[in-house]
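Report on the structure given below.
Omission of a single protein chain aside, the complex is shown with its protein chains in their original locations.
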Amino acid sequence: MDDHVYKIIELASSSSESVEDAIRKGVGRASETLENLRWFEVKEMRGHIEGGEVAHFQVVLRIGFTLNEG
Amino acid sequence: MDDHVYKIIELASSSSESVEDAIRKGVGRASETLENLRWFEVKEMRGHIEGGEVAHFQVVLRIGFTLNEG
Amino acid sequence: MDDHVYKIIELASSSSESVEDAIRKGVGRASETLENLRWFEVKEMRGHIEGGEVAHFQVVLRIGFTLNEG
Amino acid sequence: MDDHVYKIIELASSSSESVEDAIRKGVGRASETLENLRWFEVKEMRGHIEGGEVAHFQVVLRIGFTLNEG
Amino acid sequence: MDDHVYKIIELASSSSESVEDAIRKGVGRASETLENLRWFEVKEMRGHIEGGEVAHFQVVLRIGFTLNEG
Amino acid sequence: MDDHVYKIIELASSSSESVEDAIRKGVGRASETLENLRWFEVKEMRGHIEGGEVAHFQVVLRIGFTLNEG
Amino acid sequence: MDDHVYKIIELASSSSESVEDAIRKGVGRASETLENLRWFEVKEMRGHIEGGEVAHFQVVLRIGFTLNEG
Amino acid sequence: MDDHVYKIIELASSSSESVEDAIRKGVGRASETLENLRWFEVKEMRGHIEGGEVAHFQVVLRIGFTLNEG
Amino acid sequence: MDDHVYKIIELASSSSESVEDAIRKGVGRASETLENLRWFEVKEMRGHIEGGEVAHFQVVLRIGFTLNEG
Amino acid sequence: MDDHVYKIIELASSSSESVEDAIRKGVGRASETLENLRWFEVKEMRGHIEGGEVAHFQVVLRIGFTLNEG
Amino acid sequence: MDDHVYKIIELASSSSESVEDAIRKGVGRASETLENLRWFEVKEMRGHIEGGEVAHFQVVLRIGFTLNEG
Partner (left out) sequence: MDDHVYKIIELASSSSESVEDAIRKGVGRASETLENLRWFEVKEMRGHIEGGEVAHFQVVLRIGFTLNEG
């Protein structure tokens, strides 16, 4: 949020346990290939239902990371 | 999300414990009268406060279910 | 939601544990200086990432409280 | 707005007199077939024009009613 | 809403009495120079305050009229 | 759009051919169980991809029908 | 709307009679503790239903007032 | 999209055949009275239903045209 | 913003120098053919890139002007 | 929409023939460099006008593809 | 954006010179009575026209400041 330039990407990730776990999975997956992740924003929250029960919580995330370091 | 026709209904449900529990209650209540529930989307997240503390987490859900099976 | 007049304020609060905890912190902080808090609404959900992991979940809350009691 | 599950339906109703009358007509029509109506929200406000004058005020309403009583 | 082509214009009009009166004034003013007005939509509702009281209710209207008659 | 009360429902339907065909399927399915359908609105347009090609076009529709006839 | 700085607050107020009366109550309540109120904007319009009839019309208002006078 | 000033107008047009045909009708009608049309944007997509079938596809278009040529 | 009726038009204008200059060009162009311009609102801000550099800043403006003088 | 993590990219593509063709071109172009494309969403629909006629239909697409396979 | 609780207020400020100057005036006015201002967000950009020329650029700002220091 300072003088850097950030790139913002969008991911969807899911978890059978919780919204927080779905967020952590998406951030964890992004950090495998990208360095300097700084923040995320939950754009949508949804999920799947199987047999009348919640099967997955899914989040659509915007994730920002720095392109240049000062 | 394939060749079926889905009907989408809207429910509001709540829980004193967590957002996930509020979602599960709403989905569970819908599954008492509807079959073939497929997905949900959290449209709003809010809640009530009593005595200066969160009393309930409430979600407004859109829930989709298939009208026809192929 | 009845004949009272409500004032609505906006807070951002965060927690390293969960979305619910972030909401409870914001509501708890508001209740230190305001009485008669009635409801909240989650307007945005976001957070910070450090070392490739979620550091904080942050919520932007609208909180309503009664200005007059009947 | 407490521990109940609400179903939310959408209606459009109109009145040649006023916005309030259009809302009351929509709520009145819903109450003919549904019990336990609790709240409404005006989503759109529009109307028709005939002979250069307003013929009807029309509202699109979301109406919530309880599915279960505690 | 049938096979015609409609042009849609935007007006803001106001009234010290009511929202309905503000709408009627806007529609009336449009009908002085345009024929075949068909519908309106209230896009914003606002107003002015003077001496701690509502001075005017103001509406921003989209108004549709037919360009061709079948 | 006159003095009737309309109920508005939401459907998602799809077609491998076109957006128009997806709309027609949704409307056709609704007309099997509902009379007096009057209008629709396309709220979302999306689809599925298989083998690098569009498999289905999917639309989310709001469909309005009259509850009472004058 | 000129060279002043305005502060904008948010209130929810209601009336069993009309939307205009709900707006006037909210503006009136704000003017008890704030001077120099200038304008309002209706952000949401909703209400409560009791016994199948509209009990209150409720508006969520943004109200602007000048912080400095030139 | 360069140094010109564009005026943007809004039209609604419809076709019993397709969305594209509805767009072409609206653009064609605008070009009868306006020169230098440059682009359009589909703001809403809706339509009418008669006898349980789609009668018209209707689009609400924003159309831009140049006011001055360089 | 008082008892007048305003018409609102939409323009897009651009400048190679600044956002303010793009706004001033759009307002200046409108004032060549319209009297009594009162306010503008910036609805979108965008621009063109040539050779890896910003070529123009472009704004989409809504401009209001009075139709009647009291 | 299950336990995978999806990346979502945004493309704009166009066709002189139809909206569906513009979507297919965008999806086809994406599939040249990306595997495992799963879904798309049409975010905007617009186009260009030349000589008073529609020259291109253009869509802005969000396209999701799986990053990991289970 | 860390473990603090932020309060968010809304101001409208204006300048005859530039958007940036209008932002700086609003922030400067807020800092006269509030400490620990951290960030702002431009929610709307508009202005007034006099004599066919831009008289003021006006911004509506959301400004966040910390309520507690760690």
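As written, the chains take the letters A, B, C, D, E, F, G, H, I, J and K, and residue 1 is the first residue of each chain.
As a convention for this text, a contact is a pair of C-beta atoms (placed from the backbone, for glycine too) under 8 Å apart; a residue touches a chain by one contact, two chains touch by 3 or more.
Values in this document were obtained by computation on a predicted structure and should not be read as measured data.
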item	value
Sole residue of I:5, I:19 or I:37 that reaches the chain not shown, by the stated touch rule	I:19
In chain J, positions touching the absent partner	9-14, 16, 25-26, 29, 48, 56, 58, 60
Residues of chain A (touch criterion as defined above) contacting the omitted chain	1-9, 62, 64, 67-68
Chain K, residues in touch with the chain not shown (by the definition above)	18-20, 23-24, 27-28, 31, 37-42, 45, 63
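In the analysis below, only the chains that are shown with their structure count from here on.
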item	value
Shortest path length from chain C to chain H (each step joins two touching chains)	3
Copy-to-copy rotation for chain D and chain J - C-alpha atoms, rounded to a multiple of 5°	120
Distance-maximising chain from chain A - centres being C-alpha averages	E
Chain G and chain J, separation of their C-alpha mean positions in angstrom	44
For chain K, residues that touch 2 or more chains besides their own	1, 9, 48
